[in-house]
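Every protein chain but one is kept in place in this view of the complex.
Our next item is chain A:
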Amino acid sequence: MSIVIKQREPSRLPSKTDAEFDRISNLPGHVIDQILSRLPIRDAVRSSVLSRKWRYKWAKIPCLVFDNHCLNFSSQDQSFIKNKLVNIIDHVLLLHNGPIHKFKLSHRDLLGVTDIDRWILCISRSSIKEVVLEIWKGQRYKPPSCLFNCQNLVHLELFNCLLEPPLMFKGFKNLKSLDLQHITITQDVFEKLVSSCPSLERLTLMNFTGVTHLVIDAPNLQFFDIGGIFEDVSFLNTVHLSYVSIGLYVNIDNEENDAQDNSSKLLRFFVNLPHIRRLEIQSYFLKYLAMGYVPSRLPNLCVDLNHLSIRIDFDDLEENTAALCLLRSCPNLLELEMLARPEEQSSMERSTNFWEEDHWSSLFAHLRLVKVSGISGVKSEMDFIKFLLSNSPVLEQLTVKPASQEGEWELMKELLRFRRASIYAEVIYLDP
């Protein structure tokens, strides 16, 4: 007689077994908000058809992002897309039920100005904290004045906009981060905007028109990143500024400025940056700094400066002088990056022997990492590298990346010869 042992099969009753229990719908509201917030808006709203409980969960998500993923098709017909998008955003805003903390609008086909006005009005009533507005097409968009009433704003990011706050505008009390790119703003408005936001910690300004003299008065500012065309930059009252990245996109004609005052731009620049930690000097800004009198060393050393990045033309005497002054003024430098600017014209004062001379009274005592890029192997550049290698006792890595393949071999042969002060130094050659 055989004994049949029957395996216990899982229950197939209509009543729910442990494995079939719906565990997600009853998670706490804020957790569901988190989950839905991480979905693209489309998926989040579509969760309303999942089940009874999920019908209005999406309406509570505090952050609405309308970007290129909103519409899952593209079409050549501009007005069709525009209508669809406007429709969707209108619907979502209308059906949304709860505070909106973050609103991002960044669709490449978006054009309709009055629509955006309407949406901003809607969110301004909703204690909004973060606004990101990227207008990819069309003229500079002028946000309505209700945007400037949002006193809970913590982060404001505008792209391709025209800023004209109402006269009554007293600033954003809670604004910590301001990011303005491709904007039009007048000098007064800009100064007032920055100075009336006492909590401002981060300021990004790229490609602006209307401001020529940047006056930054922000006591809590820590991060400052600008790139554009301006004549002057000065920091008032920026004790905490620790990250500065400045790019001047226009070549200054040095001869013109010789006649003017001899005050040192360099000195003025650094006088209010006592605790600067990272500095990036991009495009032609070094030329700007080199204007006027350049001391051999700054009176107050930048003791906190750990990272320095300079875009330089190694053949320009004034730029070299300014760079040397800087290098002498940061005793605790850990990382250095020198980017060679391709020369556009031969300047009057070409110095090819600058770095040959012995400039050093003290060494790069802490310098660990150096990157030199965009070089083409000319004498001044090689002199600089040689100078660097023989004066950095704790150097760990020097990375060299030429601008082109021309003269590669010569460059490498020379590199090989240079004496190194640090026994740990690696010289890494990267392909252009």
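Everything that follows uses one rule, which is that a residue touches a chain if its C-beta (ideal position, glycine included) is under 8 Å from a C-beta of that chain, and two chains touch if they have at least 3 such contacts; residues count from 1.
Just so we're on the same page, contacts and distances are computed from a predicted model.
The subunit not displayed here is recorded in UniProt as "SKP1 component dimerisation domain-containing protein", chosen from "SKP1 component dimerisation domain-containing protein", "Non-structural maintenance of chromosomes element 3 homolog", "Replication protein A subunit" or "Golgin subfamily A member 7".
Touching the chain that is not shown, out of A:R55, A:R125, A:H213 or A:K413: A:R55 (per the contact rule at the top).
Within the full complex, the residue among A:S25, A:Q187 or A:N353 touching the omitted chain is A:S25. Residues 14-16, 19-25, 27-28, 30-31, 34-36, 38-40, 43, 45-56, 72, 84, 87-88, 91-92, 95 are the ones on chain A that touch the missing chain.
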